[in-house]
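Would you mind keeping the following structure in view while I ask a few things?
A single protein chain has been omitted; all remaining protein chains appear in their positions.
And now, chain A:
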Amino acid sequence: MQVERSSHPAPRPDPSAPDREGFRHSFCADPLSVRAALRTTLARFIRQMTEEEAGTLEIVLAEVFNNIVKHGYGDSGKGTITIALSRDPRGLSCLVSDEGIALPDRCLSGIGDHPRPVPDTLPEGGFGWFLIRDLVEDLQYSRHDGRNELVFHLPLAPLALAP
């Protein structure tokens, strides 16, 4: 993880004044652009969370982005992913949107034909949505005018407790 930890640290965020203006970023839906977008996003929020929380954020975003690259746009390398994140007192509110194909309902349900992968069967896939559902709260999906919007909240310790 190439997170900029500069020698001139930014002022400590004031917990009473969360980052309300938010962060928006658009990037091309291919694996290397996903890497760059994760780096940019993590660098933006690293000072507002613990290292472990940053790792969790990176896992969640990577799985959401990879899913859009692979299934939403069918590995075409074409298409755009847009994220909007904002820090609130309880964590990070996230919106990820794209113009790929619609998300199947089963990805969000976590039941029926999309259960947790069973380790003993040595699954090579199916971990992505399981990780997302496990780590975030208030996961909601909607589709309007050919546009997918995935909204979720990543719970984080109050800012004052971050080291």
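Definition applied: contacts are C-beta pairs under 8 Å (C-beta built on N, C-alpha and C of every residue); 3 or more make two chains touch, one makes a residue touch a chain; residues count from 1.
Here is the rule we go by: contacts and distances are computed from a predicted model.
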Options "Multiple sugar transport system permease protein", "Xenobiotic-transporting ATPase", "Cytochrome bd-I ubiquinol oxidase subunit CydA" or "Anti-sigma factor antagonist": UniProt name of the undisplayed chain: "Anti-sigma factor antagonist"
Full-complex contact with the absent chain, from A:Arg35, A:Arg90 or A:His153: A:Arg35
Listed residues A:Thr56, A:Ser97 or A:Asn148, member touching the removed chain: A:Thr56
Chain A residues touching the omitted chain (full complex): 1-2, 31-32, 34-35, 51-52, 55-56, 58-59, 62-63, 66, 69-70, 116-117, 119-120, 122-125, 127-128, 130-131, 134-135
